[in-house]
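Missing here is one protein chain; the remaining ones are kept as they sit in the complex.
Naming follows writing order (A, B and C), and every chain is counted from residue 1.
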Amino acid sequence: MVTSFGESHGPKVGVVIDGCPAGLELRVDEIQQELKRRQPSSELFSTERRESDLVEISSGLFNDRTTGAPISLSVSNLDAQSEPYEERRHTPRPGQADLVARLKYGGHEDYRGGGRFSARITVGFVAAGAVAKKLISTIGMTAYAHTVEIAGIRARKIPRDEEEKASRGNVLSCADADAAQKMIHAIAETKRQEDSVGGIIESVATGVPVGLGEPVFDNLDGDLSKAFFAIPSVKGVEVGAGFESTRMKGSDYNDQLRVRKGIIESPTNNSGGIIGGISNGQPVVCRIAFRPPSSIGIPQTTVNLETMKEQTLSIKGRFDACVVPRAVPIVEAMTAIVLADCSLRAGLIPPVLKTA
Amino acid sequence: MVTSFGESHGPKVGVVIDGCPAGLELRVDEIQQELKRRQPSSELFSTERRESDLVEISSGLFNDRTTGAPISLSVSNLDAQSEPYEERRHTPRPGQADLVARLKYGGHEDYRGGGRFSARITVGFVAAGAVAKKLISTIGMTAYAHTVEIAGIRARKIPRDEEEKASRGNVLSCADADAAQKMIHAIAETKRQEDSVGGIIESVATGVPVGLGEPVFDNLDGDLSKAFFAIPSVKGVEVGAGFESTRMKGSDYNDQLRVRKGIIESPTNNSGGIIGGISNGQPVVCRIAFRPPSSIGIPQTTVNLETMKEQTLSIKGRFDACVVPRAVPIVEAMTAIVLADCSLRAGLIPPVLKTA
Amino acid sequence: MVTSFGESHGPKVGVVIDGCPAGLELRVDEIQQELKRRQPSSELFSTERRESDLVEISSGLFNDRTTGAPISLSVSNLDAQSEPYEERRHTPRPGQADLVARLKYGGHEDYRGGGRFSARITVGFVAAGAVAKKLISTIGMTAYAHTVEIAGIRARKIPRDEEEKASRGNVLSCADADAAQKMIHAIAETKRQEDSVGGIIESVATGVPVGLGEPVFDNLDGDLSKAFFAIPSVKGVEVGAGFESTRMKGSDYNDQLRVRKGIIESPTNNSGGIIGGISNGQPVVCRIAFRPPSSIGIPQTTVNLETMKEQTLSIKGRFDACVVPRAVPIVEAMTAIVLADCSLRAGLIPPVLKTA
Partner (left out) sequence: MVTSFGESHGPKVGVVIDGCPAGLELRVDEIQQELKRRQPSSELFSTERRESDLVEISSGLFNDRTTGAPISLSVSNLDAQSEPYEERRHTPRPGQADLVARLKYGGHEDYRGGGRFSARITVGFVAAGAVAKKLISTIGMTAYAHTVEIAGIRARKIPRDEEEKASRGNVLSCADADAAQKMIHAIAETKRQEDSVGGIIESVATGVPVGLGEPVFDNLDGDLSKAFFAIPSVKGVEVGAGFESTRMKGSDYNDQLRVRKGIIESPTNNSGGIIGGISNGQPVVCRIAFRPPSSIGIPQTTVNLETMKEQTLSIKGRFDACVVPRAVPIVEAMTAIVLADCSLRAGLIPPVLKTA
């Protein structure tokens, strides 16, 4: 169970992780490493906000192991420049949560930099994910994510067992190097136009034991999709063959069962490793749709909330033209968090880990 | 909050609804009417299991109004024929939860007719949805669903305000009568081939107030998608422009803000009525992907769990060749349940309803 | 996790138990037997409402074993006479929830027989407790309760290992037969005066493993006390030495630690088996205070809600002069339910039970 706190320009962003078993080896640099993956790359298409993002562990760790007590992780917001946001106070950005936040919270929301709705809060998700990844690794599970589409450019499918490594070869975390080049150009071109573009990330979990997910209202797919929708800019989630399955015949879709060396397996994985809301032992595969970022330089129409008159808005500043590259470790983190929670609930990870 | 119970061939399926405000007018026939919509139509493409599905209200209603106490609703399973299932005990159906249920529950699961994993349990969802629909109507909200695609055949988009009515004109709940005809033929042809086929349902909620959804882990889109994934056969959920948004530029995607008669509105609804996880006052629009049903007559390969040898399986019996038509009221129900919960949590529906 | 539904004069009272492991042997007569213990005895001091209270299992059981799916249990209300309650509609009984229910639920509450606030709903608690007792017995835990005080008459303490059996020897479930006689006379005399009287029940759980309870907000003592306060008429809960511990010195209170045959134990149990919110392996001992029942024949002052004038009320009908005897199995049930939940959460009961 993860509790999140913090906003873009407040003092800190972070999480409290409750219910992590005792005895998990954990060093601050392991969390730091994951946070680094979330930071903007040096390439052209990323925001220029640069923070060292040093994580602080306030509780729950002792002698480099978890204690079973809540783990509090936080990162200070150092590079927050609030001035440019002030002038946008009354001109909500189209596509952004500015207006809806103002209406829901009666104008009390911290609007600077998107406040609670900024992707900045995913720093906490990634930190929690680092703990979750270590935790699920104790039972042989791994979670990774990779970019499969940006700006309509699709990555070629490569064998699942080469995928993770191949995806680490470029700043987009795309396993198809050629497609990655095209995507990079597309993002660069989009950025030049002061526009933005979306894409799709695939999440893959391997080594998943049979039985994760508690039907019917705490299904594994339900929990995963809910977690993914907590990531800013997500507009869709599909599992296995997903939306494409709607165009398949049952005779094509159904993963046939066969025996290999005494073990039941399937040659295909259209189910995405989840049947009836429960993991079936195959890799758990989801795809997550990210819309284009809202903050663009191209002039847009908004309404000035003080005058209630329409106004043109051209957003200048340090914004990503595509969030997908930096969202890859976030998707990974959410996957690991859900798998860890489900494993604990299903009794597949013990409350005290055995240590060597 | 809805608790579900029951399995395909057990005595009853039902729900307990906890937290429904007091004073809501509710008659048993209103629930009955929704249940009827879930039943198989007389047309060729549906299962032949026919049950009167008379709902029983065991608590929480007094003088035709809710009392504020938990509402218990149930329906008896009368037409359950267990015999044919016995012989399939050890030959799990590909694509179905048979195998994963057996592994998760150690063989103790009620396997008859898919047991807890049967679409039969959605009787309870629809009953709860009937209550939720009445409840959200007290603040001017409505939820409806309609078929937008079956077997790759897409319904033409018609104006939103004609959609619900038009969709009631055929057994598929498809607002495009021409497409509906083609879909019906496609299903019939598929059934003839003893195969099955999937499709996509769109859920639309109108009159949704601004502010539903509690960031970041109880977002409205997250709650909706989790609820949809509780429906058997769902493999994907998207909101607004969804997966298509990944191929849009920000300048196309962003719903511009303008003023009409003193009210802020947008000419487009790519956000699907949800921004930052919160309803923004536009219609909330989701699309839900249903895979083809697993039970098909075409021979499939499975493994006999007693002999651990591969075996051919041809499933005969009363099965839907496409679940989409009967899933429409289920999607509606889940939408209404989530909106009701979020409205209560956000304080937009009072704990005691004003009565005339 | 138990969900409760039903009111005194509605169609049914019951529970849905979610999260019970698969493979637990369970027969309907085992639940029936517990329900019988809750019924009024043939002795003079009890209510005359007599119901056969036949439990109906609607889901979650298959071949006399739990399946891992939700278990729905209910009992029909047959002997409900609503007429006498109608005339009391506008004259709330002092000490009862009549008035507060009316104010909270805006007059929509089912007021007949106390409705949702009647002790009748504990039928469901006892049914759920029967399942929980079987479940905790699989890891060697037992829960029992006994009467330790009624009308100020205290039972003499007897050795813990004779206590449960001795308490089964009389209708009060009091392990001290002499005190029980005095209590019976006190209740009879009170009933003759058309008055009522309270008492104290002790709950004892043995075989409790070390480690139940999740600090700090899901402590074992916190969970137990919350569960006990769900029983009508409870006004206090104490653990171990309880309120008496406030008058002890630390040197008397602290349970010293010693070694006997290689095992650490304590000669005393002032902690009541819970330290730091966690079970320590000693018997878990709580005492629960029951106030006297509100419904008495002696004239009382109330306010007529229609006229808003004071009025005298003398309650005639079938009421217990003391709820303690019938509350014993309810206390037992709540104890078992909490211990079962905590054991599952702590991973001490597996999700699938091993069967012989």
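Note that contacts are C-beta pairs under 8 Å (C-beta built on N, C-alpha and C of every residue); 3 or more make two chains touch, one makes a residue touch a chain.
Just so it is clear, the model here is predicted, and its values are computed rather than measured.
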Q: Check each of C:Pro70, C:Gly113 or C:Gly240 against the chain that is not shown and name the one that touches it.
A: C:Gly240
Q. Among A:Ile71, A:Ala179 or A:Met248, which one is in touch with the chain left out?
A. A:Ile71
Q) Which residue among A:Arg116, A:Lys191, A:Arg287 or A:Arg326 touches the omitted chain? A) A:Arg116
Q | Residues from subunit B at the interface with the omitted partner, ascending | A | 19, 69, 211, 214-215, 346-347, 350-351
Q.
Counting contacts across the full complex, list the positions on subunit C that touch the omitted chain.
A. 2, 4, 92-97, 99-101, 103-104, 116-117, 121, 149-152, 190, 195-200, 210-211, 215-217, 219, 221-223, 225-227, 229-230, 232, 234-243, 245-251, 253-259, 262, 264, 266, 270-272, 275-281, 289-296, 298, 300-303, 308-310
Q: Please give every residue of subunit A in contact with the chain that is not shown.
A: 3-7, 10-14, 16, 18, 22-23, 56-62, 65-72, 74, 104-106, 108-110, 115-116, 351-353
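One rule holds for everything that comes next: only the chains that are shown with their structure count from here on.
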(Q) How many angstrom lie between the centres of subunit A and subunit C, each centre taken as the mean Cα position? (A) 46
(Q) Need the CA-centroid distance for the pair subunit A / subunit B, whole Å please. (A) 27
Q: Identify all positions of subunit B at which a residue touches two or more other chains, and write them in rising order.
A: 4, 104, 116
